[in-house]
Every structure is written in C-alpha cells, then in structure tokens.
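A protein chain is absent from this complex, but the other protein chains hold their places.
Showing chain A:
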C-alpha cells in the first residue's frame, strides 16, 4: 500500500498571531512552526500501517523552502520519503490541485490529510483532493482499518460517531482519535540522523489559479474586564445571566 500524508506547516499552538504589511500578511516573526496537529495524528497512523502492513509512506507539503524542516521532522518520525511542491500555499483549492497532481503521479492508494489546518482552518483540502482524484473520502476520521482494498472507518458526527465501509483509493481527513495522544512520537536521535539520508524531492507546481484571495486580517476586539460574582452570591450570577446576558 502506498500512503501519502499531507503535512501542513503551521504556527505552534502557543503562537501569538500578528499581521504585517497593513494587516494583509501573517507575521512569521518569532513564530515556531510545527506539523499541523491533525496531520500528526494521521502521520502516526500511517506509521502503524508501515510497521504492521509494510506500507510505504511519503509525506508532502505545498510550500516554499522554509517548510523543509517540518518535512524533515516527518521523516524523522518515520516517513520514507518527502515531496515539496515548490509554490506558496495560497488558497485551499489551489493547494488541493497541487496535491491531487502528486496523488495521480504517484498512484497512491491512501491519502491522509488533517481535518483542517490550525492556521487558516479552511477544512477543504482533503475533500477537494478526493473530488479531484475521484477517490472515496471520509472526513473527521477517528479510526481506520484496511485489509487489501477494503476499508472500515469511523467518522465523528455531531453528537456521536458512525462506522462506514468503503474501498481504496481513499482520502481521509484525520484528527485525534485515529491514534491517541499517547501514540504520538517524538523523533529520536537515530530518526533524525536517518531523516537526513531520506529523499526530499522538490517538484514544480502545476498551473492553478487562486479561487479565493486573502484581503485583510483583523484581530478580535480586546475583551472587557470579567465581572466577578462572589461564591456566596450565586443568585447574582443567575440574575446576570438571565437579565444582562440573556442567555438563560
């Protein structure tokens, strides 16, 4: 089985979010970049398929050279090969078109992407890859088993979960649950050394127009001070929630 894991290069969850160029660009100054958490859960599941079912795992990112340390980290975790499509990731649709080309060229059976990236939260790349390559698609995937070309997957739905059966080729939008937090791997020295020897191929993009353009960013208005209520006066809390906030 050939697996492609899509790796989004995103600001660490503790990052302060700021913008430059008249609020038109994300300010990367002082920001630590990591593998998108949803992708990391998927990558870890791919490692399981590699170890238990001899799958071959390639990781891919659409982005500039600055994303290579993130791809190297994925190699250090255990992926076999990496591809970087050399073009800035603008909108979700054009990223999906680049990735669909990689999927077609490499004939992958399974594409694992994250349900959404924690920066732009578009939540569209996995589904678009599936649509563009005519593969089956399971979003919010929290469990994935594959035997031959038969797939059993569990998808989180609003208020519960659903078990589905399908076949390869398949694209999934993964998240926590596909593996547990405790299954995540921190690369060890040997992994980091080996990652240096593994192939990281840079490919040139296919033509794809941006379907959406980011115009401007804005930060939420600063919050007013909290109203404190004494624990001995909870009637006041109920009163405030009922008469002032009007939420109960």
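By our rule, a contact is a pair of C-beta atoms (placed from the backbone, for glycine too) under 8 Å apart; a residue touches a chain by one contact, two chains touch by 3 or more; residues count from 1.
The rule we apply is simple: contacts and distances are computed from a predicted model.
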Revision key, fill the gap. Looking only at "Electron transfer flavoprotein subunit alpha/FixB family protein", "Xanthine dehydrogenase family protein molybdopterin-binding subunit", "Methyl-viologen-reducing hydrogenase subunit delta" or "ABC transporter permease", the name UniProt gives the absent chain is "Electron transfer flavoprotein subunit alpha/FixB family protein"
Point to revise | For chain A, residues in touch with the removed chain | key: 11, 13-14, 17, 19, 37-38, 91-93, 96, 118-128, 130-132, 136-140, 142, 152, 156-167, 175-177, 180-182, 209-220, 223-224, 226-231, 234-235, 237-238, 240-242, 245, 247-248
